[in-house]
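Note that one protein chain is taken out, while the other chains of the complex remain in position.
So that you can tell them apart, the chains are marked A and B in the order they are listed, and the count of residues begins at 1 in each.
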Amino acid sequence: MAENEPKILSFLCNWCSYGAADLAGVSRMEYPPNIRVIRIPCTGRMNPKFILAGLRQGADAVWVSG
Amino acid sequence: MKNLLEHTGIEPGRLHFSWVSSAESTKFVEVVKKITEEVKALNSNKAYAKTKPKVD
Partner (left out) sequence: MITFKLNGKTVQGEEGQYILQVAEKYGVDIPTLCNHKALEPAGMCRVCTVEVFDGRRTRFVTSCNYPIWEGMEVNTETELVREGRKLIVELLLARCPEVPAIQKLAKKYGITEIRFHKEADTCILCGLCTRVCEKMGARAISLTGRGVDMKVDTPYHLNTDACFGCGACASLCPTGHITLEKINREFTTRTLQLIPSEYDMGLRGRKPIYVPYAQAVPNIPAIDRDVCMHFKAGGCQICKEFCGVNAIDHSMQDEFIELEVGAIVLAPGFKPYDPSRLDFYGYHRLPNVVTSMQYERILSASGPFGGHLVRPSDHKEPKKIAWFQCVGSRDQNRCKNSYCSSVCCMYAIKEAVISKEHAGKDLDCAIFFMDMRTPGKEFEKFYNDARDRHGVRFIRSRVHTVDPAPDGHSLAIRYVMENGETVSEIFDMIVLSIGLETPPEMIELAGRLGVELTPGNFCRTDAFHPVNTSKEGVFVCGAFQGPKDIPQSVIDASAAAAAAQELLAGARGTMARTKEVVPEINIAGERPRIGVFVCKCGTNIAGVVDVPAVRDYAAGLPYVEYAADNLYTCSQDTQETMTQIIREKNLNRVVVAACTPKTHEPLFQETLINAGLNKYLFEMTNIRNQDSWVHKNNPRLATDKAKDLVRMAVAKVALMEPLKEIELPVNHTTMVIGGGISGMAAAKSFALQGFETHLVEKSDRLGGQALNLYHTATGEGVQEKLCEMIKSVESDKKIHLHLNTTITAVEGFVGNFKTTLSSNGNQEVLEHGAVILATGAAPYVPDEYAYGKDPRILTSLELDKKFIANDPMICNLKSAIFIQCVGSREPQRPYCSRVCCTHSIENALELKKRNPDMNIYILYRDIRTYGEKEYLYKQAREKGVIFIRYSVDNKPRLEIRKEGLAVTVTDHVLGRPIEILTDLVTLATAVVPYKDEALANFFKVSMNDDGFFIEKHAKLGPSEFSTDGVYLCGMAHYPKPIDESIAQAKAAVSRAVTLLSKASIFSSGTIAQVDPTKCAGCGVCVAICPFSAPSIIDKGRFAGKAEINPVLCKGCGLCEASCRSGAIHLKGFDTDQIFSQIFELNAAM
């Protein structure tokens, strides 16, 4: 992976942001291809350990969106 | 959480939270763009990442 193409680990709520991401696709919008999405049932599912693990695995950032 | 990360040497810009409803695709795209730009400005994350073991 090139130095300027960071990976952003993203936790998206199935009902909110994941839906928005789908709709962005349906609307053929464009955005940078740097996010890697993990679908979670609800942001309540988030555990701080996931964030730490992501960063430890070399994610350049972690994004949690409800 | 952000404070904790900062304490351990991770820039706060590496953790983002947002709320986007399932109809707000425009906002979703805006947030992705914003975060990507911010993270690009930070360079890659070296603080925590395990280094690859050298195998000969």
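By our rule, contacts are C-beta pairs under 8 Å (C-beta built on N, C-alpha and C of every residue); 3 or more make two chains touch, one makes a residue touch a chain.
Here the structure is a predicted model, which means the values were calculated and not measured.
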Worksheet item: List the chain B residues touching the unshown chain?
Response: 23-27, 29, 49-50, 52
Item to complete: Against the chain that's been left off, what residues of chain A make contact? List them.
Response: 1, 5, 7, 9, 14, 18-19, 21-33, 36-42, 44-47, 49-50, 53-54, 57-59
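One rule holds in what follows: only the chains that are shown with their structure count from here on.
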Practice prompt. Show which residues of chain B lie in contact with chain A when the two form their complex.
Written response: 1, 4-5, 10, 13-29, 31-33, 35-36, 38-40, 42-45, 47-50
Worksheet item: In the complex of these two chains, what residues of chain A are touching chain B?
Response: 3-4, 6, 8, 15-24, 26-27, 29-32, 34-35, 48, 51-52, 55-66
